[in-house]
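Note that this complex is displayed minus one protein chain, with the remaining chains in position.
Moving on, here comes chain A:
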Amino acid sequence: MGSRSSHAAVIPDVDSIRRETGFSQASLVRLHHRFQALDRNKKGYLSRMDLQQIGALAVNPLGDRIIESFFPNGSQRVDFPGFVRVLAHFRPVEDEDTDQDPKKPEPLNSRRNKLHYAFQLYDLDRDGKISRHEMLQVLRLMVGVQVTEEQLENIADRTVQEADEDGDGAVSFLEFTKSLEKMDVEQKMSIRILK
């Protein structure tokens, strides 16, 4: 235990991570601590198994999709910047984020990016559309064997029909955003890290 330092100097590229994610130095130190705690064999990166060991995540109906979101592009490892990048989506929206320089890229915790993260949890093949088939598959992940195929198909059909506006049988990101425009996404998808 004594050899583990919790100082920011230990985190590689801490400044660029800070700029990209918007996390404060103190938050990054805590998250780095957590990253190291999850990295059981001190490999320097996390594998799917490291995340599956978290009990509360393994019983989460969307647990597998959330774990998958850490490994984009078929990679098998997630390093600390990648880890924090996903977590940054859940950073609460603060005032300083709203008067952003329009030339800078959108912050990871903007409403649009939060919705995009949620969209990707459904969009299994990342083609920018949630097809009825994908909806069915994700629903099946969430309910296991507790619901019959027929009931699940009904739910999937209804959900896609309600959101689908251009009648192509799939929910695009724009349609997804529109159907959730009344939802307080910023509040529902925020995790506040205590200082």
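One rule holds in what follows: a contact is a pair of C-beta atoms (placed from the backbone, for glycine too) under 8 Å apart; a residue touches a chain by one contact, two chains touch by 3 or more; residues count from 1.
The rule is short, and it goes like this: contacts and distances are computed from a predicted model.
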Omitted chain (choose from "Exosome complex component RRP40", "GNB1L protein", "Phospholipid-transporting ATPase" or "Glycerol-3-phosphate acyltransferase 3 isoform X2") - UniProt protein name: "Glycerol-3-phosphate acyltransferase 3 isoform X2"
Residue of A:61, A:105 or A:128 touching the missing chain in the full complex: A:61
Residue of A:11, A:28 or A:118 touching the missing chain in the full complex: A:118
Residues from chain A at the interface with the omitted partner, ascending: 1-2, 4-6, 30-31, 34, 37-38, 40, 51-63, 66, 86-87, 90, 117-118, 121-122, 139, 142-147, 151-152, 154-155, 158-159, 163, 171, 176, 179-180, 182-183, 185, 188-195
